[in-house]
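Here the complex is missing one protein chain, while the rest keep their positions.
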Amino acid sequence: MSENIKKFMYLNRRAPYGTIYAWESLEVVLIGAAFDQDVSLAFLDDGVYQLVKGQDTKGVEMKNFSPTYQALGDYDVTKLYVEKESLEERGLSLEDLMPLTYEDEDDDWAEKDSIRLVSRAELAGIMEEQDILFSF
Amino acid sequence: MSTLHTVNKSPFEKRSLESCLGYAQAGSSVLLYEDAVYGAIKGTGIADKMSNAAGVKFFVMGPDLKARGVSDDKLLDGIEIVDYAGFVKLAAENDRVQAWV
Partner (left out) sequence: MKFAIQVNEGPYQHQATDSAYQFARAALEAGHEIMRVFFYHDGVNNGTNLTTPPQDDRNIVNRWSELAKEHDLDLVVCVAAAQRRGIVDEGEMQRNGKDAQNIADGFRISGLGQLIEAGVQSDRLVVFGD
């Protein structure tokens, strides 16, 4: 596969558990990681809720898939853009989110944050750079 | 590089159109289809946000307007009515398609 690498962005705009979109979109990201494209995830609107820490699904008897976000770093998916305005609107801050990290092999395996907090305007600019956008 | 944003839910049911308007850059296009065609009507609660989207070209799906009994004279000024062939053309002419479901 020697075509140009494309920029793929996965749009996450919904809360987890109320619908399956959050989980099934993550499954796409994991499979997609094997295709060596330039991948990023955008969390905006209710999508920011997917990254909230301390999810305990025992009472609803649904699979807790939040640990999968931590595994993304091992799949070379290291750009998780979280929109500031969506967090603020929901009374959330970075501290409410899971501390997602990856090991940068180009920097002596230094542990770095996968979550990139961006403003709406910044995220809009990043979206304009993408080739393919997946919506769920 | 321009984006075709597509919105298909009514702005009075879901905030997808509102979110889209927060992102659509000047030079991009927004296509309202399915229930989102209600967002193309004059004098609604979202009309101001629509008018304030500087530099954004709005399109609305004719077949969906007709299906819902919305006549052309009810629409906001400057919105262009297209059909499915027009949808395809917009998708081809812009550099990417971003769906706000």
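Before moving on, here are some points about what is shown:
Order of writing sets the chain letters: A and B. Residues in each chain are counted from 1.
Going forward, contacts are C-beta pairs under 8 Å (C-beta built on N, C-alpha and C of every residue); 3 or more make two chains touch, one makes a residue touch a chain.
Being a predicted model, the structure only gives us computed values, none of them experimental.
The chain not displayed here makes contact, within the full complex, with A, B. Contact residues of chain B toward the unshown chain are 6, 8-9, 33-35, 63, 83-85, 87-89, 91-92, 96-97, 99, 101. Across the interface with the omitted chain, chain A contributes residues 1, 3, 6, 8, 20-21, 24, 27-28, 31-32, 34-35, 37, 132-136.
Following the convention adopted for this analysis, only the chains that are shown with their structure count from here on.
Measuring from the averaged C-alpha position of chain A to that of chain B gives a distance of 27 Å. Taken in their complex, chain B has these residues touching chain A: 1, 3, 15-16, 19, 22-23, 25, 96-101.
Across the interface of their complex, chain B is touched by residues 11, 13, 44-45, 85, 120, 123-124, 127-133, 135-136 of chain A.
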